[in-house]
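The other protein chains are all here in position, but one chain of the complex has been omitted.
And then chain A:
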Amino acid sequence: MDGNVEDFVETARNKQALNMAEMTKVDCRHIDVFYDEKQAIYDISMEIQDRAVTAFIGPSGCGKSTFLRCINRMNDTIESASVKGQIIMDGADINDPSIDPVLLRSRVGMVFQKPNPFPKSIYDNIAYGPRIHGLAAGKSELDEIVESSLRKAGLWEEVKDRLAAPGTSLSGGQQQRLCIARAIAVSPEVILMDEPCSALDPIATARIEELIDELRERYCIVIVTHSMQQAARVSQRTAFFHLGKLVEYGDTERIFTNPEDSRTQDYITGRFG
């Protein structure tokens, strides 16, 4: 009997391992980023899993945000920045000239450090994306998208009676969830979050973390965070960046209990510098 149970567990584990291997969403190969002459990212290759949260950690200026911004070509908007290497998403290189960056960004949503709702109503904040991308056929369909996005972001109950109120009238934590709802509204596949909780209090932070955990079932989520506890709490995989290089990338549990590289060790135990 014992043997059978062990076999069963073993098979389940193998299956899981296989699934994990199959579920790469974003495959980054040999990425270099330059700001003019200055190199910010050195030859980073990593596979980011679908339906999982990947955390990027590292000291300030280590390149984690720069690398994150490669995934939806946000670096295109910076005059001096140039990106080399390939980022393969669903079989296509996102840097290929045939890819429309606007369309790409509807597939790869982004949430920023400071909540940045549009100076519009709560409703319009969510409806804006679906409207410009033509995702809704009529008013009732748009209403549905707004409601379901707000529900997924855990904000619906709090705002359903004041959808016409300006988005900026909400509290900081609510604004950030509004921004997440706005990102979800265009049915993205990947959500990038650049320190989404650094301007929030602990309760609002906990809500966002809870939300991230729920969203993980549907999306590939990448989060840059300065809080190692947060990385440990929300992510399944953690990547440690230092001086523009990817030092270590692996299961979050292992990174925080038994990192391989001494630089990772020094950083997460607070010995850096």
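Things worth noting here:
In this text, a residue touches a chain if its C-beta (ideal position, glycine included) is under 8 Å from a C-beta of that chain, and two chains touch if they have at least 3 such contacts; residues count from 1.
Quick note on the criterion: contacts and distances are computed from a predicted model.
Its UniProt record calls the unshown chain "Phosphate-specific transport system accessory protein PhoU", which is the correct pick from "Phenylacetic acid degradation protein", "Phosphate-specific transport system accessory protein PhoU", "Osmoprotective compounds uptake permease protein GgtD" or "Succinate--CoA ligase [ADP-forming] subunit beta". Touching the missing chain, out of A:His30, A:Arg162 or A:Arg271, is residue A:Arg271. Where chain A meets the chain that is not shown, the touching residues are 228-229, 232, 255-259, 264-266, 268-273.
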